[in-house]
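Beneath this line is the structure, given in structure tokens, with notes to follow.
Only one protein chain is missing; all other protein chains are in place.
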Amino acid sequence: MPVCVTDIERVAPALVQRFDGAEVATTHECQGRKGLLAPYMSPIYRPAKIAGPAVTCSVAPGDNWMLHVAVEQCQPGDVLVVAPTSPCDDGYFGDLLATSLKARGVIGLIIDAGVRDTATLTEMGFPVWSKSIHSQGCVKETVGNVNIPLVCAGALINPGDLIVADADGVVVVRREEAADVADKIDTRVANEEAKRLRFEAGELGLDVYDMRQRLADKGLRYVKTLQDA
Amino acid sequence: MPVCVTDIERVAPALVQRFDGAEVATTHECQGRKGLLAPYMSPIYRPAKIAGPAVTCSVAPGDNWMLHVAVEQCQPGDVLVVAPTSPCDDGYFGDLLATSLKARGVIGLIIDAGVRDTATLTEMGFPVWSKSIHSQGCVKETVGNVNIPLVCAGALINPGDLIVADADGVVVVRREEAADVADKIDTRVANEEAKRLRFEAGELGLDVYDMRQRLADKGLRYVKTLQDA
Amino acid sequence: MPVCVTDIERVAPALVQRFDGAEVATTHECQGRKGLLAPYMSPIYRPAKIAGPAVTCSVAPGDNWMLHVAVEQCQPGDVLVVAPTSPCDDGYFGDLLATSLKARGVIGLIIDAGVRDTATLTEMGFPVWSKSIHSQGCVKETVGNVNIPLVCAGALINPGDLIVADADGVVVVRREEAADVADKIDTRVANEEAKRLRFEAGELGLDVYDMRQRLADKGLRYVKTLQDA
Amino acid sequence: MPVCVTDIERVAPALVQRFDGAEVATTHECQGRKGLLAPYMSPIYRPAKIAGPAVTCSVAPGDNWMLHVAVEQCQPGDVLVVAPTSPCDDGYFGDLLATSLKARGVIGLIIDAGVRDTATLTEMGFPVWSKSIHSQGCVKETVGNVNIPLVCAGALINPGDLIVADADGVVVVRREEAADVADKIDTRVANEEAKRLRFEAGELGLDVYDMRQRLADKGLRYVKTLQDA
Amino acid sequence: MPVCVTDIERVAPALVQRFDGAEVATTHECQGRKGLLAPYMSPIYRPAKIAGPAVTCSVAPGDNWMLHVAVEQCQPGDVLVVAPTSPCDDGYFGDLLATSLKARGVIGLIIDAGVRDTATLTEMGFPVWSKSIHSQGCVKETVGNVNIPLVCAGALINPGDLIVADADGVVVVRREEAADVADKIDTRVANEEAKRLRFEAGELGLDVYDMRQRLADKGLRYVKTLQDA
Partner (left out) sequence: MPVCVTDIERVAPALVQRFDGAEVATTHECQGRKGLLAPYMSPIYRPAKIAGPAVTCSVAPGDNWMLHVAVEQCQPGDVLVVAPTSPCDDGYFGDLLATSLKARGVIGLIIDAGVRDTATLTEMGFPVWSKSIHSQGCVKETVGNVNIPLVCAGALINPGDLIVADADGVVVVRREEAADVADKIDTRVANEEAKRLRFEAGELGLDVYDMRQRLADKGLRYVKTLQDA
């Protein structure tokens, strides 16, 4: 039975704010290398960077009816996440839906399918990460589900989970793990900053990370020419 | 027998002008969702937008000889449409051919294969929609056909048909249907403008399109939590 | 046995300079249409253009340990070339490694795999040609090889060979052939410049290249309409 | 307006029979290398070989309703040809539709989308050439068109045209050209048979086709070792 | 922290048995068109058909160490399900691991990556559904997780869930829903059998499913020729 779930628990706004400067790659590392969406998900324009709680929308292939149901469930700061129940590149989303989302304060769209009107979306400054750009429109015949857990571009996303997206792609952070991940990001960023200074000063990763002995132990040999090998 | 057809009937200039502001997605909708080229056809730079009659060119894989034959058939305002007889990503087209086309007033190229010299083409402002970017050049050994009907990126294109291309892709409009499609676009654009204002004011698609009853009829239920479903 | 070769012979700096203005497509033509990397290798930002000797690095899938070994072997003006031993889209390279390479004077990266931190790399102005953009990081468990001949995106690259990369892709020039190729490029560029002027003046390729008779010999016929064919 | 065209002119049965032994590759050559469907179209089992007139069916993505309309238009010996209006891999067709088609004497299906129940179809001996095998089913909400010209896997197919399919793929022959193509196939097959005997006897293509002089004219040199080149 | 979960609740054997004759397509329909793995998952030989509870194994790209951990957790009748944490085509699995699994009574492997030794696996009669066939082996350096929920080829799979795989692909049924799905399959199969008899007798789907009026309501028109449309 198709449902629209109306009361979802969102990752808290104060927590979302902590991810404002966080990169997708860093976030992914800091939660143990999980939650990354497939690399074919790419932004329609660059640069673009968002972080916010997910409102999820499961749709039939070639049918964007449920997006209108999903819009009503969105609050300011939300990210709309759309996945078809079978692979589809059709253009589910264009400038009118973007206008409606923007009016509600939604900050971006993640869709494992196609979008259109990308020139207008770029002018509007409404960021989208999608599988494809395609003018092929949709029908409005089949009901789907809003705010159920779904798999989008290979990653499981629950409604209310935190979505972080930037030039490198998209990652999902479980709502209950977001505070812990934010802490780890803070530590890592400080740590990386120190390393960056050493690299800028010309130090080598071999020394910064103390790799030379371990490489020798694994059998790496230095030779002058290939003939010496 | 390979032929070059010299007298083709083009969609009239006054009609072409009516598509100057028309988007590919809108055009596609207004002609009953047909005529769209495959979504892998993408512009080498953004933004880019053209509309003009097609001069068609059917080529052998890896052989761009016929492009020179096609150039001579082009008139100011034309769009050159090239399709190989079997899938090929080679670079059929570069800055010299672009210089030649530009000198004749041609406004863009649609090619179901590769192009090269894309940095120079971008500087020249000569827009190309292609399947790939590839430096691999072509030979000039096999004759093909100019101004015959051909299938380009999955769509049938007749010489003289109207091509519309923008950031979202490429669509073909039959010459005989262009006036009717232009009328429908005018109506739709006016209609969409009214809707956009309602969306900007915060109205929902559910109400703008009067969808609530039909969704309920199809079985959609609203529940507070997934456990209630 | 994994090795790191320390003494490689690089294409001479004076020779590299001759390729500063050379396009990938032109270089490819002038060396007899060989040495082109697969067309999926694309720059993370445009415009970008580099030419320099290759330091090569062969890595295990999902393992970027050897990149740190390779960095130490790089000299100012070098291009780092990385290829996994089996297909992989993981993000082997990010802003810290770029900082380290930049500090050593390396001018760019060619990698038949993924990169991340592309927003920062773009700000830094460190150009990368890659197979994909992917936040998925790597482990550091398996040693590979530095400065051995390897196949990268379908092309054989020896350490010290010349790499030329631009908006159209990447090409490798054998160190021993670089002088000869540079000569041919000079000739071709001069020749193309003359042709460009003729094309700009409205001359046709059919006449510039004297193609009409040969086309007729191959059977091309001009007809007024398709019915005449 | 969606239509089902009921009176189509089929390629004559006596003509179809002449293609019973004809291979797709031979047919393609004999009609001037045109009409081939994309190479991703492959048979669900091997060996399989059919030839018959096309009944065409244009469907919405993910919607197989029109197949039932098309079945009624089929006659014994027909081949059903299905193409979605935008790319789709869903399973439009399974054992029940195959049972229905078989009962009407239809000899096979060509579909630029997915099929399912392939184990049962194989047992039934009902051959299908498809883009994919996928269990994902379809809805029945949108009407399409039957017996209109359509593009299937990159080739234009008119209702009544001749379809030939075998282990190598699928080719379409225009109804009006079928007799001429059949004549050319007869000639070519006889010609190839004579050549096959010469090849079996150990003669070389270089001599059978008299290629040596032309190769030398094009610059081919024979050298003992690569160092001699 | 990497874990191996030892006590998982499996779908009951009596329930598994009810799926012995069930096809993937039917199972997918009967659970509301969900749970299907991506269509690129295909069997290494045909015919092949299995049903059994999942033991899940999450692995690093190019690293098959955890498969040995997973083998110990398998019981007779189990299906091993393997997914890498980022896309990978390497050959994680060959004849020795198959020998080990077979000795424990495991009935098949589902892997969103590559396998090798497929000739031997075919002789052994050990069925595998995989993304690719690839001889590239793996390292054993990184620990992963056994019996955690994972996403395999786009579908969420919990340990103990029921896996059904056949010539058409792979579907997962939630452990708690398996009984209900089995009931629906029984009903549907009986229903389809009755329909098959009607189709074999020459009845049309248009009548069996009573579609004619609804098609007319949606605007479908029958015309003799396209000119009448």
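Lettered A, B, C, D and E in written order, each chain numbered from 1.
Basically, contacts are C-beta pairs under 8 Å (C-beta built on N, C-alpha and C of every residue); 3 or more make two chains touch, one makes a residue touch a chain.
Since the structure is predicted, the reported quantities are computational estimates derived from the model, not experimental observations.
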Partners of the unshown chain among those that are drawn: B, C, D, E
Positions on subunit D contacted by the hidden chain, ascending: 23-25, 28-29, 33, 36, 39, 42, 46-47, 49, 166-169, 171, 192, 195-196, 199-206, 209, 211, 215, 218-226, 229
Footprint left on subunit B by the chain that the document does not show: 60-63, 85-90, 134, 136, 139, 141-142
Chain not shown, touching residues in subunit C: 33-34, 36, 38-39, 85-87, 149, 151, 154-156
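Here is the rule we go by: only the chains that are shown with their structure count from here on.
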Mutual neighbours - chains that touch subunit A and subunit E alike: C, D
Winner on C-beta contact pairs when B-D is weighed against A-B: A-B
Centre distance in Å when subunit A and subunit C are each reduced to the mean of their C-alpha atoms: 30
Chain centre separation (subunit B, subunit E; CA means) in Å: 40
Residues of subunit A touching at least two other chains: 33, 36, 39, 85-87, 89, 134, 136, 142
Chain-level touch network, classified as line, ring, star, complete or other: other
All touching chain pairs, where touch follows the definition stated at the start: A-B, A-C, A-D, A-E, B-C, B-D, C-E, D-E
